[in-house]
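Please read the structure below before turning to the comments.
Left out: one protein chain. Kept in place: all the others.
On to chain A.
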Amino acid sequence: MEGEFSDPEPGAVGEETKSENGENAPIYCVCRKPDINCFMIGCDNCNEWFHGDCIKITEKMAKAIREWYCLQCREKDPKLEIRYRHKKPCRERDGEHEAEPRDDASTPRKKAASDLLVEPMTIPKGFASPHKAPPPPAPGPVREVSNQQIKRSARMCGECEACRRTEDCGHCDFCRDMKKFGGPNKIRQKCRLRQCQLRARESYKYFPSSQKLLRGREEHFQLLKEPPEAVATPEALSDEDLPLDPELYQDFCTGAFDDHTLPWLSDPEDAPFLDPALRKRAVKVKHVKRREKKSEKKKEEKYKRHRQKQRHKDKWKHVERTDTKDPTALPQCLGPSCVQPAQPGSKYCSDDCGMKLAANRIYEILPQRIQQWQQSPCIAEEHGKKLLERIRREQQGARMRLQDMERRFHELEAIILRAKQQVVREDEESNEGDSEDTDLQIFCVSCGHPINPKVALRHMERCYAKYESQTSFGSMYPTRIEGATRLFCDVYNPQSKTYCKRLQVLCPEHSRDPKVPADEVCGCPLVRDVFELTGDFCRLPKRQCNRHYCWEKLRRAEVDLERVRVWYKLDELFEQERNVRMAMTNRAGLLALMLHQTIQHDPLTTDLRTNADH
């Protein structure tokens, strides 16, 4: 840019002039005038402002310049070179910069005089790069729609990836707010992926993130999510287009930053079996991972449409704050000999560390606790042992009773058999039975019909069986008791899927009384005064005997019932024993030992009872 000086005076920088106005106005440029009402360009070295007219640089040309140094600085220091923006349109313009500037409907870059007075030297807010435009920021992001020329503005540098994008992603919260994507247009911001990486507000962008954090977040994020579906849908975005940290964004979208659903607070026991899957994924190439995450994101976002935007922003800000401190503010992982920072919200950098620490803790503390436990007398243990003993004894008693029952059963069978065998021959003695008054009528309990008392027993038994056989009584489980062969009927009913739980010998539904042959004798042992056995047997033919109807069945049932009772009792005892055992083991179990500790302050006193009477 040589030869553009009109005034060769060097002049001091911004020197105040006791000038014509009588005011102390700062002066600029080679012309040393305080005039600021025209386009000016600032030197990036000496920070002096120069009028475009004075050095023959138009506004248009200045747009193509990224770094500009005044002639003097360039002469003094040959290293300083004017740098231009390297874009096609700019190069074109570069070649033309000597020519007349085109008419442009560019953004009015007029600066107010007051602006310049106030802040001639300071970098205006929002500008991150060295200034090459006039100091005050241009209002609003009005863009020129010219082909292939990306306008710069206060919030757009025009050169970063985000600024180069032409299409909205359609998935971020800002896009979803847009009218064209069906949103209420309340937020009114550019697509997140199009927020300039240099100049946009921090809270509108993605974060520049550190590698470590990415991995850590990914891991935990993966912990929560199911393995992603097959990545069949190719994304519209290529890898290069993806912003710096979509992972965090995804976390945010899925509300991962709710206080109670922080992914890294998940149960450490869940982690191990997810870890192998995790590690496999971690090995994959990064961009593939990103693709997978994209599909996941799509899934999650469907559910998140109705979230309040405000909360989103707040959470975002909150995360921003913690992340910007990263990783220097995070405490160190508590894992043994681990120097990595802990995950936010956790005490460890990874589950491994947590496990290692827990294992170490157990190795150190447990032996000592076991010793303590064994040394001090535990009265509860003694109680437990006594209880167990008692239960044992009762169990034994119950089993003895069972055996008793067996014996009785056998006896009974023997009696029945003997009775049958004994009188194979026809017996002529027919007991007329009681010569009771046959006029008396009893009403049957089951059917309600009046019956003769002589046949009452027989009738009622039959009647009862008839009604009972129409009902079912069962449970879902077949009987599986060792040694109890024919206790319950256990016939399977396919309709109700139950096993009949009546006593087998008594079940009217599933066992019919066998036909009684004509010559069979009743055989019921006769008793005198109810209890004393006479040794005699009833000799009436079974068919006729009305007093001892069904006596074998009833006796067998008696025995069986007793057995059932004993089994119940055994069951109960077993349950009690189990409880006591469990309590005893839990008391001295790993968890209990690690958690509880009784410190004895006085080594002499191990049992307070001994010191009771002072």
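Details
Heads up, the rule we're going with is that a contact is a pair of C-beta atoms (placed from the backbone, for glycine too) under 8 Å apart; a residue touches a chain by one contact, two chains touch by 3 or more; residues count from 1.
We adopt the following convention: contacts and distances are computed from a predicted model.
For the omitted chain of this complex, the UniProt record lists the protein as "WDR5-like beta-propeller domain-containing protein", which is one of "AP-2 complex subunit mu isoform X1", "VANG1 protein", "PAR6B protein" or "WDR5-like beta-propeller domain-containing protein".
Across A:Ile187, A:Ala358 or A:Cys378, the single residue that touches the chain missing here is A:Cys378.
The chain omitted from view is touched by exactly one of A:Ser337, A:Gln495 or A:Thr598, namely A:Thr598.
Mapped onto chain A, the interface with the missing chain covers residues 373, 376-380, 579, 583, 586-587, 592, 595-602, 605-609, 611-612, 614.
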